[in-house]
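Heads up: the structure comes next, in C-alpha cells.
With one protein chain withheld, the remaining protein chains of the complex are depicted in position.
To keep things simple, chains are lettered A and B as they appear, and every chain counts its residues starting from 1.
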Amino acid sequence: MVKRSMQWGIAAAAVSVALTGCAGGASGSTANADGVKIDYGVKDKELTIGVVSDLSGPFSAQGQSMVAGNQIYFNERNTGDKICGYTVKLDVQDHGYDVQKAQTAFNGMEPKVLAVTQLLGSPQIGALAPAMTNSETTTILSGWSSAGLASADQPNNAYYAVVGTTLPVAVIDGLSYLAQQGAIKDGNPIGHIHLTGDMGDNALKGSKAYAKKHNLKLTDIEVTGQEVDLTSQLAKLKRAGVKAVLVTAPPKTTGQLAAAMQAARMDLPILASAPAYSPTLVDASSPTKDFIERHLLATTPLVPFGDDTETSAKVAKEFDEGKKSGLIAGSAVANQEVNYGYAMSVVLGDALDAACKAGDLTRAGLHKALGTLDHVTTGVTVDLDYTDRSRTPSTKAYIVKPDGSAVGGGKLVTEVSSDEATTFQD
Amino acid sequence: MLETLLQGLSSSSIYAVLALGFVVIYKGTKVVNLAHGSVMLLGVYVISLLAPRLGFWPGAVIGILVGAAGAVVIQFMTNAVRSKDHLVMTIMTIGINVMIAAELTHEIGDATVFTGDPWGNRSLSIGGSSFPVSRLMALIVGSVLIGVIFAIFRFTQFGVKLRASAVDAETSSLLGISQRSVSIWSWVIGGGLATVGGIFLAAFPANGLDSGSATLAMSAIPAIIIGGMDSAGGAVLGGLIVGCGEAVARRLIPELAPVLGDSFASVVPFILMLAVLLVRPSGLFGSKVVQRV
Partner (left out) sequence: MSDLIWKRSGIALVAVLLLAVPFILENDMLGVAIVCLAYAVAAIGLTVLVGVGGQLSLAHGFFVAVGAYAYTVFGSPKGEHLFGFGLPPLIAAIGAVVVAAFAGLAFSPIARRLGGLYLGMASLALVFIADYVFQRVGALSGGSGGRMVPAFTVGGLQLSGFTKHLWIAGVDFGGMQRLWYLVLIVAVLSAVAALRIVRGRPGQALQLMRDNPAAAAAMGVNIPRAKSGVFVMSSAYAGLAGVLIALQAQTVVPHTFSMTLSLNLLVMIILGGLGSVQGAVVGAVVVNLLPAILDKLGTSGALAFIDPTGVRGMSGGLFSALVFGAAVVLVLIFEPLGLAGLFRRAVRRASITRAG
C-alpha cells in the first residue's frame, strides 16, 4: 500500500518537473524610468517597506505606537516630498512576540519589500538576523541593546540599524549627569536593578564601566519581572547604603521600585533607562506618581511625545489627525514610542534618499547608502551616525523628567554628552 | 534576620490567600483551576474601573462578586463535560484561561491597574524594619478566611456535604447531596478569594497589576502542592514555606552562592515543591491517594 502511493508520488513529481521545466531565473536588478537601479519592493510607482512588530502580545501597546510613528513619517513623505518619486506602502505584520510567527511574517514579506522600517522584540531580532543578512535586507531595530550592533561576534547584524544611543552608553551619560548635579560622588555606592536577559545585562555593562572609572561600589540586582514586590531587593540596596538607584527593567518594575523606596523612606534619585520609563507611571491614578515625579530621571535617546520642540510637536499634531482620518489605529497610545517609530522611519527615509541620489535603490545600494550617513537628524532623537555599524550611533542622551501634566508624561531637561560615553568600548 | 522573616511573612500572606482559592475549588470539585490568575485579574480590573467612582469598598464588593460570577461560568463549562473526568476538566480551564487572558490583555493594554485600596503606602515599624499595612491586612483577612472556611466545613450543612462529596461523590449523591450545589458554591468561594488575593497582590508595596500579572497566581501553585491540594490549612502552611523560603533564599544566595544569581530565589519555591513531592506525593497535608499496586 505504501509502495503504491510512493509510485503515485514519484509520478506526480516527475510530471510537474516536465510541465514546468527547469526555468532558471536569478533576480538581478533593473533600472527604473529615472535610471535608478532597483530590485526588491518596487512596483510601478509604489515602494513597499515592511514592518514586523508585536501588535497582539506583551508589547502590543509599544508596537502599535511605533507603527503609528512609522505611518506618520511615510504619510508625510507621500503627501509631500516623495521618496525617489515613489509612494511608500507599509506592509505591517504582527508576530505577537512569537519567534515562529516573526519568521513566517518575514519570509512572506521578504520578496516584496525593499527594507524593514521596524523590527520589534529581542528574540525576534536574534532569530531573524541570519535571514536579514542572507537577503541583504536593511532593517531598523526597535531596542537599544548593543546586541543589535554588528561586530566580529555578531556578523549577522550587518544589516541592522539601531536608532538611538545604546543602553550602556545612555546609562553612562545618565550617571555622569547625576555626578554633574552632585547627586553622586566618586566612591559612592550605587544600585542597579536590571531585568534578566539581554536588555538588563547590556545596561549593566555601562554602569559597571562607569563604576570602575569613578570607584563607585555597584550593587547589581537581577529581577525576573515576576516579583510580587521589590521589598527584599530594596533591603539589600539599603544595606549597601546606595546613593542612587538605576533601573533597567519594564516600567512595572520601576513602579514597584518607587513604591518600595517610598515605603523604606529612601529619598534617592532613580535613574531609569529608556525602556524602564513610561508615562503611565505618572498617571493620576498611580500611588507613586509624586515620588516618581520628584526622584526619577530617565536617560533616553528619545524626546518626549508632544514636547514643545519642533518635530515632536509636529508629530503629535499628525498623530491626532491620523487617528481622525483612520490612518492610525484607534487603540494606539500617544507616547514617546510614537516618536520612536517616527525616528526609525526618518533614518530609513534618509537612507532611501541617499541611495536614490547615488542612483542605486537596490538592497545592496540601500545598505551602502545607510553607511554613508554620519549625521541623521530625526528631530525626535539625538543625532545619529551610521558610518560604523559596530558602534553606537550616538554617545549622547537626553535627560527627561517625569511630569504628569505633560502630554507625553515628561519634560526634556537637557542633553548629556560625557567623555566616559565616548570612550566606552562594548 | 528579623527583616528577612518579616518580608517572608509579608509575601506569604499573598500566597496563602491565592492558594486558599485554589484549594477550595479543588476540594469541592477535584479540579485545579488554571484560570485562577485570569479570574483574579478580571476581578481587580473591575474594581479599578468602579472604585474611582463608587469608592473602594463598594468597588471591591462588586469586583469580588464579578470574580465569583466568572468562576461560576467556568464551573458551568467544566460541568458540561460528560465524562466528569477531573483531568479533562482541569485541561479545560487551560482553554478558558487562554480566552480570558487574551481578552484582558487586549482591554488592559500596557496600563497598570490600581484598586485604590485604603491602606495606601502606610507601613508599621517593627523592630526597625517596616511592615506594610496592606500585608498585615492580608494576614488578618487570610486568617479570618481560614477560620470562616474551617467553620463552614465543620459546622454547616454545606460543609458537611462538601466533605462527604470530597470523600465519596457517588455515595453522597445517592444520599441526596447535590453535587451540583457543592460544585457551584466551591467555585463561587474560590472566585471571590481569587479577587481578594488580587486586591492584596496589587496593593502596596507592589504597584498595581498589569496584563501579565495573571501568571503571578501561578506562583501560588508551589504553596498548594506543598500543603496538599485539598487542605486549607495546608494552603496557609504552604504559603508560609514558599514566602519565607523565597525571602531567605533571596537574602542568603547572593552571599553563599553568587554564581546562582538573584533570580534563583524565584525558582526556590518550585524546587521545594519537587522535594516535598518526592517525599510526600500528596503534599504535607493532602489526603493520600491510595494506590497499592
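By our rule, a contact is a pair of C-beta atoms (placed from the backbone, for glycine too) under 8 Å apart; a residue touches a chain by one contact, two chains touch by 3 or more.
If you're wondering where the values come from, they're calculated on a predicted model, not measured in any experiment.
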Please identify which residue in A:Gly35, A:Gly80, A:Gly182 or A:Gly326 touches the non-displayed chain.
A:Gly326
Out of B:Leu41, B:Ile64, B:Leu193 or B:Ile225, the sole contact with the unshown chain comes from B:Ile225
Quick one: which of A:Ala129, A:Ile172, A:Ala334 or A:Ile399 touches the chain that's been left out?
A:Ala129
Touching the absent chain in the whole complex: find that residue among B:Leu54, B:Ala69, B:Ala164 or B:Val267.
B:Val267
Chain B residues touching the chain left out here are 30, 32, 77, 80-83, 86-92, 94-103, 105-106, 215, 218, 221-222, 224-225, 229, 260-261, 263-264, 266-267, 270-271, 273-274, 277-278, 281-283, 289, 291-293
Write the list of chain A residues that the hidden chain touches.
1, 4-6, 8-9, 12-13, 16-17, 19-26, 55-57, 60, 64, 67, 91-94, 96-101, 103-111, 122-123, 125-131, 134, 147, 153, 156, 196-199, 201, 326-332
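Throughout what follows, only the chains that are shown with their structure count from here on.
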Listed in rising order, chain B residues that touch chain A in their complex are 3-4, 7, 10-11, 14, 48, 52, 105-106, 109-112, 114, 116, 120-121, 123, 130, 132, 201, 204-208, 210-212, 215-216, 219, 247, 250-251, 254, 261-263, 266
Considering the complex alone, what residue numbers of chain A touch chain B?
56, 58-62, 196, 221-233, 235-236, 251-252, 255-256, 258-260, 262-264, 278, 280, 283, 285-288, 331, 333
